[in-house]
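The structure appears below as structure tokens.
A single protein chain has been omitted; all remaining protein chains appear in their positions.
Per-chain residue numbering starts at 1, and chain names A, B and C are given in the order in which the chains are listed.
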Amino acid sequence: MTIATRKPVEERTDVVIRFADDSGTGMQVSGDQFASASALFGNDLSTLPDFPAEIRAPAGTLAGISSFQVRFSSEDIHTPGDDVDVLVAMNPAALKVSLPLVRANGIILVNTAGFSAKNLRLADYDTNPLDDSSLDRYQVFKVDLVELTKSALKEFTDLSAREAERAKNMFALGMVFWLFHRPLEHTIEWISAYFNRPGREKFIEPNIAALKSGYVYAEATELFATSYEVKPAPLRPGTYRNINGNSGLVMGLIAASKKSGLPLFFAGYPITPASQILHELSQYRHCRVRTVQCEDEIAAMGATIGAAYGGSLSVTASSGPGIALKQEALSLAISMELPLVVCNVQRGGPSTGLPTKTEQSDLFQAICGRHGESPLPVLATSRPGDCFDVAFMAARIAIKYMTPVIVLSDGYLGNGTEPWRIPEADELDAIPVKFHTEVEGFEAFRRDPETLARPWALPGTPGLEHRVGGLEKADGSGNVSYDPINHEVMTHHRADKVARVATEIPPTEVHGPDEGDVLILGWGGTYGSIRAAAERLSAAGHTVSRAHIRWLNPLPSDLEDILKRFKRVLLPELNLGQLSTFLRSRYLVDVQSLNKMQGKPFTSGEIEDAVRNLL
Amino acid sequence: MTIATRKPVEERTDVVIRFADDSGTGMQVSGDQFASASALFGNDLSTLPDFPAEIRAPAGTLAGISSFQVRFSSEDIHTPGDDVDVLVAMNPAALKVSLPLVRANGIILVNTAGFSAKNLRLADYDTNPLDDSSLDRYQVFKVDLVELTKSALKEFTDLSAREAERAKNMFALGMVFWLFHRPLEHTIEWISAYFNRPGREKFIEPNIAALKSGYVYAEATELFATSYEVKPAPLRPGTYRNINGNSGLVMGLIAASKKSGLPLFFAGYPITPASQILHELSQYRHCRVRTVQCEDEIAAMGATIGAAYGGSLSVTASSGPGIALKQEALSLAISMELPLVVCNVQRGGPSTGLPTKTEQSDLFQAICGRHGESPLPVLATSRPGDCFDVAFMAARIAIKYMTPVIVLSDGYLGNGTEPWRIPEADELDAIPVKFHTEVEGFEAFRRDPETLARPWALPGTPGLEHRVGGLEKADGSGNVSYDPINHEVMTHHRADKVARVATEIPPTEVHGPDEGDVLILGWGGTYGSIRAAAERLSAAGHTVSRAHIRWLNPLPSDLEDILKRFKRVLLPELNLGQLSTFLRSRYLVDVQSLNKMQGKPFTSGEIEDAVRNLL
Amino acid sequence: MAIDAPPAAAEAAPPLTRADFESDQIVRWCPGCGDYAILAQMQRTLPEIGVAAHNVVFISGIGCSSRFPYYMDTYGIHSVHGRAPALATGLKASRPDLDVWVVTGDGDALSIGGNHLLHICRRNVDVNILLFNNQIYGLTKGQYSPTSPIGTKSYSTPTGSIDAPFNPLRIAIAANASFIARAIDRDLKHLSEMIKRAHAHRGTALLEIYQDCIVFNKGAFAPLSDKASKEDRVIYLHHGEPMIFGKTRDKGIRLDGLQPRVVSLTDGAYGTADLLVHDEDDEHGTLADIIASFQEREDFPRPLGVVRDVERVCYEDVLEQRVADAVEERGEPSLQELFETGDTWEVPEHPAS
Partner (left out) sequence: MAIDAPPAAAEAAPPLTRADFESDQIVRWCPGCGDYAILAQMQRTLPEIGVAAHNVVFISGIGCSSRFPYYMDTYGIHSVHGRAPALATGLKASRPDLDVWVVTGDGDALSIGGNHLLHICRRNVDVNILLFNNQIYGLTKGQYSPTSPIGTKSYSTPTGSIDAPFNPLRIAIAANASFIARAIDRDLKHLSEMIKRAHAHRGTALLEIYQDCIVFNKGAFAPLSDKASKEDRVIYLHHGEPMIFGKTRDKGIRLDGLQPRVVSLTDGAYGTADLLVHDEDDEHGTLADIIASFQEREDFPRPLGVVRDVERVCYEDVLEQRVADAVEERGEPSLQELFETGDTWEVPEHPAS
């Protein structure tokens, strides 16, 4: 569907749209569809879903708002955007929650039908903001989306009024598609596929009709004086797909399975925001992926150890509370020196905390959260696409060093999407695996002198029968040993082995001058905000440098040098300073923490401000 | 029983005896009896039990040796001693394992009957050490304890040969009692009480007879040329009893219960070396102590939370692996801000590790081992008697600040004994408890401005019905809140509350000069070795200072100052540098770690050497 | 009572109403969720039982159902996943005076929390457990649960689940739970009756409540509540009465050796006297187990009602008794006396040496 005549068109490099409504009304879908259409169109993009812990929180309440923010651009971008250009607000609560994010003179498309007296009360509005002056700073477009959708669907007589009304998210999406010149085809295909289920087919045509009607309505009514064009971004040439962090991990693990020749085994227990990893992997039975939904996280950790002992590429995933439960058994994997990967898609804590919100506060737990001296490698993902690389790397290191590895992702990365440049499968490094088979001189804990890895000897191999467990083992033979000196030796072996992983870490890239006044150091999901802040500061004439580390344990060998070349090091973290604790301790450098504990990522503005305060 | 004529008597200030035999043969009993007798006699003393993880490990093997070291002195002492003066070795394995500890010219009493060809082989001896020159450096006394015991008991015709032989530990003890002029009465009473059980009464007289016979044999045979006298120590006047660290914790908790007026509730799950806490508390039903042996550590943590909510002084205890399992639920207690105490009697890790050996490697776990930002106060005990004070303090802080508190003890402290000067119950501070009852204006998370504690409002109180849980709570009301800023506020409140506990910490005592070249800083069970080392160094004319901290989180406010007044700070820890990590990070001071991972405490010599290397 | 909690208000309070048990929190379940009906019924039933709101504690784990305590104007804990029975055990063992309820889901109680459920039952702590069984994980958005039938397609089992489900009642019987019953969110009168029965029972009472998750497992129990089918698909258990069901009470259940059989009461072969007679007071749980097994048998009606109600001593009663006995026998020592138990010795002002 293309419409020929056009009102004035303005070109924009960068737009942030936010869709907001009650949870369960399809706002996540509208946002996601807008993102996909923009991706296919060739924009760079970044998304930020944001939803409550309840499945369908009470309609009209502030706590029940589900929103989806999409930023799309004709340039290379790294965050879902600090300021919203276009807000689609379906009711007062949606407006109230999102308004602080909307930039002055931004567009607000409101559904007037949602502004009932009851909804105003639920959103704690004394007066209707559509009637007073409170929205004067914005371009407000008031539309009765319910009425419009219903009348657009009046020919579908088998739909109840309520069912018809539910398509209003598509009507709104159609309007926004018009505003930004997005083609409808992709979403029409998606609707056709999505409702193609027993009893749901009747929703296909109405939803398509609502989408088209919205588009036509925007066109016909001349509601918006201008429409906007955001050209494709000059991304690196290649084939792309949109990916979120959880899918990135899944892809990386499957790639590691194929590249190592090891079948992938996954044991997990559902938990927000990590469940998607279990869900997606369960769809890859045709890639010989075996998934088991266990009775709890402890069982999942146990099963992962069992499968690793048997020679699978063995993986489990969870979020903070679930990882806490895994630690006792994970310590066994450390003692047994078995390769496996534990993914933690972090969320807000402590306890159940803010289960659908993001945080980086499980770093302490990852590095220090077990009893005894229980070292293991820890690495963090920094973008949805980076999740692929990190998962692949984690599997490689686990196998090469015969060690469990923790991968830290977070809710923001896990759910957020960005275009992912699909790698050439052939160009990915092979992951060499050597199962031990030589009977002569076999000892279960005789180490490779280079990596300190012990041999991986699988049950089923004649002549290598051996027993391993959680009691301290004699260096070499692996038999139970209570010998004092041996324990000290083994403790150091385990620590040294992890320390040697540092040899795998490429030089840390410093963007900006190699030395100077300020270095912004980051890890994990703060990548985009830090990069955007640094680029803006540079554009404003300041000299700041930035570096982002993937490895949290061991730390990169060049890090000390880098930190010491700067007068100030600022470390933004979505916690109270956890990485900072380790860096200060290790290098005795006065790293300064920038902390945020609001269940959402840093805006680049927040980081920019913090740097300016240092300059 | 007193024997009038005496061979030459030498006076000693300080003697270390070590009893060693197969596990299950009663060596722990002999050692313990010697310690009690010495304590009652007025010596200062310190003990070090050391036994394998097996209940009765295979007889004759090196891994199966159970030993008990007692140091007793006419002076104030702090460690069980680096060098052994008298070794009682019942077989070759016992000899081999302990010999490296015996000082040159030390006394070795060996049971020749244990030196069979089989036992020599099991202990990896090629030749019998009693026959070659390998013991030339020692005063060796060879006695066939089996034969002697059997013949001493031949009148007890209802005993089998094997039963008679089992009394040989008492015969040996009798000999040692003679050697050091210890009265037998106490042990005779103990034997009479211990075997006073159905079916065991027949062992009372034989054991007493063996004990007396050993004494008489030593006297009569003139085996030892000299006997030794160790005078009572000038301990601070008062009433004393012998206590180990686990009993110390138990006493402290009961005292806190009485002083707060709260009934004591304890939920636990057995684990070495913490089980004794459950065992002992279970004997105090007449003090209204309620103990529940739960199905696992998670359930125990859950039950502890339930009872804390109900208004008990609620406590759980475990060791490393069990604490790992508790963390997820403990994080709930942090979120609910409930007062309770978690004791960790640390052992060697990782995983099952060295379950009967000591280590200080759960500090990371205590401070950083939970998901999210989950701060809580952590304090450590440093001597068996100190366990009393620390447990009492932990309970007081938990109640005052409405927070769970972790107490770190360890296997060495838990099992080791020393004389404990019994406090005046009346002089112990009362622990004020205020249950909230005022309905007007009640909010479950309205904080005390001074302590930041929330009110403790018990179920059963009319008008204060309220709900608490693990989701983030609104500041004040405690209702569920997903508000971003509120989460940041609450995160800081929880952190600040714990930080304020620092106001409770008395000034850190520095022994030795206030500033200078070297400060030895310690925490936990290293107290004795550090003190002994520092005193020896001072005696040798070196200026070294030492300080020992009880609080690990928060750290004492004066610590930074103290550390910065010394050129070097040495921190001995039975881990790879865990406290050191926090101190370096916090104060950017180049604290130097002295690490030992051998399942046993530092000798004072090891610390002395490390300090000398720094001087 | 162990704790000196403040005494209840002295004046005779007016009888409570449903509103007295409604908290001020907005209920956050999906519109149409079966949880609403159960909540409302609880709020209506508690005043009928006549408990004082301030003596009631609801403890839940995690799940949609576990939000329950927030909506009751009583004391409450929304704890962690699977552990509510453990918290309840600690609370009840230390505060036997309170009225303690556990609210849990099929995942919470039988997946992560299965062991705690077993253990609270065997201990027979006087706690009422409401197990909201919707045969799905609601809160985590639709994975199969340990009560989902084999072949359940869910996000984690796109080609159908492969593990046989648990029968929660059989699990409870094996753990010797002293009270076991079942209700459904669509029969409110019966539900209310079951709540009262569970409350009246001393000891652990497990009440399984079939609950409709309209978002992820809509209609899982529809045959048991739809007008058209329900009378043929459900059998209400009544103590001492023969097992009869059917729209026209035309069918019954009889025992053939150890095998229950559905028989017609109209074809002349069997009459009421041939039928199995329900007996709640089933010491060894054999009958209870057979009744619980109906759901595994083709063409059997689903039993609703009290499956088992036997007397067993409560954990906390014995514990209290032990404490009382110990105090009585040994006396309650002063702290100083305690300190000085065992071998002590004096170090005098001026020691000998």
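We take it that a residue touches a chain if its C-beta (ideal position, glycine included) is under 8 Å from a C-beta of that chain, and two chains touch if they have at least 3 such contacts.
On a predicted model such as this, the values are computed, not experimentally measured, just so you know.
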{"item": "Touched by the hidden chain, restricted to displayed chains", "value": "A, B, C"}
{"item": "Touching the absent chain when the full complex is considered, from A:P100, A:P462, A:P507 or A:G541", "value": "A:P462"}
{"item": "Hidden partner chain, touching residue among C:L191, C:I290 or C:V306", "value": "C:I290"}
{"item": "Options C:A53, C:I253 or C:L319, residue touching the unrepresented chain", "value": "C:L319"}
{"item": "Option from A:N105, A:S160 or A:T239 whose C-beta touches the chain left out", "value": "A:T239"}
{"item": "Touch with the omitted chain, as defined above, among C:A40, C:V102, C:I136 or C:I171", "value": "C:I171"}
{"item": "Where the missing chain touches chain B, by residue", "value": "24, 52-59, 61, 63-64, 269-272, 275, 278-279, 282-283, 285, 291, 293, 295-297, 321, 351-352"}
{"item": "Residues of chain C (touch criterion as defined above) contacting the omitted chain", "value": "112-115, 118-119, 122-124, 146, 159, 162-167, 170-171, 173-176, 255, 257-259, 284-287, 289-290, 293, 296-297, 312, 315, 318-319, 322, 325-326"}
{"item": "Those residues of chain A which, in the complete complex, touch the missing chain", "value": "36, 39-40, 42, 74, 186, 231-242, 251, 254-255, 258-259, 261-263, 265, 267, 285-288, 290, 292, 294-296, 298-312, 314, 328-329, 331-332, 336, 421-426, 428, 435, 437, 458-471, 479-480"}
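Heads up, the rule we're going with is that only the chains that are shown with their structure count from here on.
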{"item": "Between chain B and chain A, distance of the C-alpha-averaged centres to the nearest whole Å", "value": "46"}
{"item": "Between chain C and chain A, distance of the C-alpha-averaged centres to the nearest whole Å", "value": "39"}
{"item": "Residues of chain A touching at least two other chains", "value": "52-53, 63, 321, 351-352"}
{"item": "Interface hub residues of chain C, defined as touching at least two other chains", "value": "62, 78, 80"}
